[in-house]
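Dropping the structure in here first, questions after.
In this view, the complex is presented without one of its protein chains, the others remaining in place.
Right after this comes chain A.
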Amino acid sequence: MIFYSIMPQEIVFANFDQMNNRELREISMGAVTMLVEPTGPFEGQIVRLISPNPQDYLNPQLSPGQKISFHPSVTE
């Protein structure tokens, strides 16, 4: 990575080694797969969306940062 910014590197990368590795879970809802940071037993915050349908990325309910609740279900 080449860093090209007016911000000094020392400021941008301060605390870089202390960044805690978040535990992310991959969750599928219909055709949409997302990386979710769990905030509770069955709820979490969307970190990244993985979908082959570009329109999903325009859905505000699926935008990163949204809280979602999910329950496991059995599909045949």
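In the analysis below, contacts are C-beta pairs under 8 Å (C-beta built on N, C-alpha and C of every residue); 3 or more make two chains touch, one makes a residue touch a chain; residues count from 1.
Note that in this section contacts and distances are computed from a predicted model.
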item	value
Protein name, per the UniProt record, of whichever chain is missing from view ("ATP-dependent protease ClpP protease subunit", "ABC transporter permease", "Ger(X)C family spore germination protein" or "Aspartyl/glutamyl-tRNA(Asn/Gln) amidotransferase subunit B")	"ATP-dependent protease ClpP protease subunit"
Touch residues of chain A, complete complex, unshown partner	1-16, 18-19, 45, 48-49, 51, 54-58, 60, 63-67
